[in-house]
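Every protein chain of the complex appears in place save one, which is left out.
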Amino acid sequence: MVAQNIAFGIVAAIMVWGALRVVTVNNVVHAALWLVLVLAGAAAQYVILAAEFIAITQVLVYIGAVMVLFLFGTMLTRARIGAERELNNKSWWLGVPSAGLLLGVLTLALVSGFGDEELPKDAAIVSTEQISDQIFGPYLLPFWALSFVLLVAVIGAIVLARKD
Amino acid sequence: MLVNQFLILGAVLFCIGVYGVIARRNAVMVLMSIELILNSVNLNLLAFALRNGSVDGHVFALYIITVAAAEVGVGLALVLLVYRNRKSIGLEELSEMKG
Partner (left out) sequence: MFAASEAAAETAAVALKSGWFLENAWIIPIIPAVAFALIIFFGKKLPMKGSELGVLSMLASLVFAAGAGFQWIDRVNGASEEQFIDPVIKTWTWWQSGGFDLTIGQHIDGLSLTVLVVVAFISSLVQIYSLEYLRGDRRYTHFFASLTLFSAGMMNMVIADNMIQLILGWEIMGLCSFMLIGHWWEDGANSRAALKAFFTTRTGDIGLLVGTSILFFSANSWTQEHLGVSGFSIRGLSAWALTGNPGSVAITAGAFALFAACIGKSGQFPLHTWLPDAMAGPTPVSSLLHSSTMVVAGVFLVARLFPVFYEGMNIYGSSMNFITLIGGITIVIAALLAFVQNDIKKVLAYSTVSQLGYMMMGLGAGAWLPAVFHIFTHAFFKACLFLAAGSVSHSGSHHSFDMKKDMGGLRKYMPITFVTWVISTLALCGVFPLSGFFSKDEIIDNVGHAGYDVFMIVGLVGAFMTAAYMTRATYLTFFGEPRGAAAGEHHEEDSHGAHDSHDDHGAHDDHGAHASHGPHESNAFITVPLIILATLAIGAGFLNATPFGEKWENMKKWVEPRPVVVADMDHGSVGEMRGLRTADTMPATTDTVVATEDTIVVMEEGVSGEAKTAPLMAAAAPAESASGEEGHGEEGHGSHSSECGKKTPDAGVCYAPYVKHAPFKWSKAALSMLIVFAGIILSWLVSVQLYTRKAGFFFGLTKRNKLLAAGHAFLVNKYYLDHLYEKIIVRGIAHPIAKGAYWINQNVLDGVVNGAGIGTKGIARWVYRNVDQRVVDGAVNGSGAVARGAGGALRPVQSGKVNQYGALLFAAAAVAGLVLIIINT
């Protein structure tokens, strides 16, 4: 358990640092690369949480596909690849109190809600089979709905981005 | 491992994402911040899945990843469209909704 806590601590520190860089750096491409770090950290956390399949999916879909989309988006909009001064709003400071307030409330709720509750020790790794049983069993309807969402997203993206 | 360590990590990431959504001017950066938020939610779902010994959280995490992919696709298409029409993806300039 100690090893897991140490791993959690290291990865969490990296993730928070990376996330802060994502929202503060002045270069779109660098922000995307920092985001990769955060997403990879999240994948590592999933592994600690005994969710291998989700971790793999995270790597494939996020770090693979979504990041490529981001980079393409950056290139296609010819946002400057190098540093930009004005990546932030004039009213960016509004974010600090909003986010701070939200964080305070969330922390308060979590601490009062869960306190020192431990996660079950040496829980078995959730196998892909179990997940698929759930998806294609009780959650089949959402799965269909999701398929339509994806289809609509694909068509929508084509229609929107088409030139003529 | 405490439940809270994951939940609070999720909360921190969520709030960083919120800050990003509010503070960023570039639409692509806003989308990235939204990705941060979605990931923090996933982290919560998986922590709860482990706590409750149920697989449902995993299913929803997968669904969220899917929706996030769709969202980024459509979002970037929109950004592209905005860019074509205005030669800029600064969100500040999109203020037609001004009352």
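Each chain gets a letter, A and B, in the order it is written, and its residues are counted from 1.
By definition in this document, a residue touches a chain if its C-beta (ideal position, glycine included) is under 8 Å from a C-beta of that chain, and two chains touch if they have at least 3 such contacts.
Because the structure is predicted, anything quoted here is derived from the model rather than measured.
For the options B:Val18, B:Met32 or B:Val79, the residue in contact with the chain missing from this view is B:Val18. Set against the missing chain, the residues A:Gln4, A:Ser127 or A:Ser147 yield one that touches it, A:Ser127. Residues 18, 21-25, 91-92, 94-99 of chain B touch the missing chain (whole complex, contact as defined above). The set of chain A residues touching the chain not shown comprises 52-53, 56, 89, 91-92, 94-95, 97-99, 101-102, 104-106, 108-109, 112, 127-129, 155, 158-159, 162.
Throughout what follows, only the chains that are shown with their structure count from here on.
Separation between the centroids of chain A and chain B, computed from CA atoms only, is 7 Å.
If you check the complex, the residues on chain B that touch chain A are 1-9, 11-26, 28-29, 31-33, 35-36, 39, 42-43, 46-47, 49-51, 53, 55-56, 58-59, 61-63, 65-74, 76-81, 83-84, 89-92. Of all residues in chain A, only 1, 4-5, 8, 12, 15-16, 19-20, 22-23, 28, 31-32, 35, 38-39, 42, 45-46, 48-51, 53-54, 57-58, 61-62, 65-66, 69-70, 72-74, 76-79, 84, 86-90, 92-96, 98-100, 102-103, 106-107, 110-111, 114-120, 123, 126, 130-131, 133-135, 139, 142-143, 146, 149-150, 152-154, 156-158, 160-161, 163 touch chain B in the complex they form.
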